[in-house]
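Only a part of the assembly is drawn; its chains keep their places, and the rest are absent.
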Amino acid sequence: MTTDTAISTHQAVEDARNADLKLYVNGRIVPKAEAVVSIYDSGFMLGDGIWEGVRLHNGVWAFLDAHLDRLFEASLALDLDIGKTREELTQALADTAAANGMTTDCHARLMVTRGVKVKPFQHPAFSQSGPTIAIIMEHSKPSIPRPIRLASVAHHRGLPLTQDAKLNSHSKLNCILACIAAEKAGADEALMFDPFGFVNTTNACNFFIVRKGEVWTSTGDYCMNGITRGHVISLCRENDIPVFERNYSLVDTYGADEAFMTGSFGGLTPVGTIDHRPLKNAPGPMTQRISALYRDLIARHCAGT
Amino acid sequence: MTTDTAISTHQAVEDARNADLKLYVNGRIVPKAEAVVSIYDSGFMLGDGIWEGVRLHNGVWAFLDAHLDRLFEASLALDLDIGKTREELTQALADTAAANGMTTDCHARLMVTRGVKVKPFQHPAFSQSGPTIAIIMEHSKPSIPRPIRLASVAHHRGLPLTQDAKLNSHSKLNCILACIAAEKAGADEALMFDPFGFVNTTNACNFFIVRKGEVWTSTGDYCMNGITRGHVISLCRENDIPVFERNYSLVDTYGADEAFMTGSFGGLTPVGTIDHRPLKNAPGPMTQRISALYRDLIARHCAGT
């Protein structure tokens, strides 16, 4: 999962097996209570880390290659040596799943920070013992999410030299403040604008609208290049659904026929209201059609076909 | 310390006593190796926390009131209930110092995150067991810092609705990327611009220049309102040194007579070169004068006079 997950997708009854998880920390698989990092860790002190979320489906990590590509690209930007190969990271996921007896319907968050610092200061040179690699893995059956309520907020995404949208980092305060603002306004999740006021993304997921049979999403310049987002765009193209990455405003959004969010955890989540204005359909027919296409894509991908 | 600390201020020989520290985590004082947090911690996963750095001088935490004011103000913005009073936090600092036998010349980093999450997702509502409060405390004798080398970088500070400069948070990736860029360009620390290209701050400290007997620093709109920064401004005013919070450009900066950085950890640190252009003086007479005034202020403050 690139983008994070809206709260509404977790309202279902919690899987009892998650009470007793085994997690991965720097090569060791340990009970949840022992899955800890030093308070000198660069991730804890400074949000100096990167992560990916992936789902296990019938024994296959969905789109793992794309996730690892993005993780290694981010590590280059952060000048952070992961210290492990793609194969070693894949093995770590496999080992953790095995330790938990997971073979399908589970979700992993693979996190890499700059590691423990020798002094509690910002300069990366103080992180001298290699990265911290940690994996949280939980059982999570895909459910049919209820339509979510969005509120547009003043907190907006940043310019690329302040907050590069291509980095899925541990420094998410901007998104969290947006989420809090939305909650105060009576919604589940925030609809965020880009720095110029075009509709961009939610605080944790990518965002799409449907207008007269067309699917619109933001240009991608200021939001995470979500892997599910990419699949939705590709699926539209392959199925002759007109899809556009473009600027659009709040007026276009209120007037949409449907809207949905995407993320690796929840797939497509329908949006029910935006700023307390109900959308015409939730989930609407296009959302349902693309959801079906996406579920089918995962099934094919994980079947290796 | 609001702003963080430039690496050059730590080049001195490390204090051997720091090998064996006691740290504070959620009410318990434990050996450094046991000072850990869950990988489900909001600070680790998301940079969802706030912190303050303070120095102990002759038994008194310098300007602790101002630091606590800022911490509680930040917690209001984050809608994060610290769950402890100012007195309780002060006691935690005192207990940690006592456990380490520290009475002067030490430095504390007091960190408050939204705490451990029940699910590994972004929404703050998943943090349900109260905040994580942690204190790192180390021996650190003030040294006379050598002049530092700055490089101006393209990574810049953000607009207030992307990155509110008034929050001293755990989401510092923007500053870390700037620091890395400066290091690649052959410098110790980054000189960062505001979103419009005015000279703003270094990646971890506030920044001042001296021109023809005047002291200039940025408006403060896009940088941390550093407590040391505030004291430098006040000291200038009290001592009839003309001081201006204003926009200024790289041309003004290269042409400065002196430049220095400020932070709670290091006080004033002289700047020796900017983009490989040497400044006329490092440390220059104004930097030395204000440093002396600041040392005197701390001495008076901590003597309770």
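In this document, chain identifiers A and B correspond to the written order of the chains, with residue numbering beginning at 1 in each.
Following the convention adopted for this analysis, a contact is a pair of C-beta atoms (placed from the backbone, for glycine too) under 8 Å apart; a residue touches a chain by one contact, two chains touch by 3 or more.
In this text, all values refer to a predicted model and were calculated from it rather than measured experimentally.
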What is the copy count for the full homomeric complex in this file, when 2 chains appear in place? 6
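In this text, only the chains that are shown with their structure count from here on.
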Roughly how many whole angstrom separate the Cα centroids of chain A and chain B? 31
Across the complex, what residues on chain B touch chain A? 4-7, 10, 23, 25, 32-33, 35-41, 43-48, 51, 77-79, 109, 111, 113, 119-126, 134, 136, 138, 154-159, 161-164, 167, 169-177, 179-180, 183-184, 189, 195, 203-204, 265
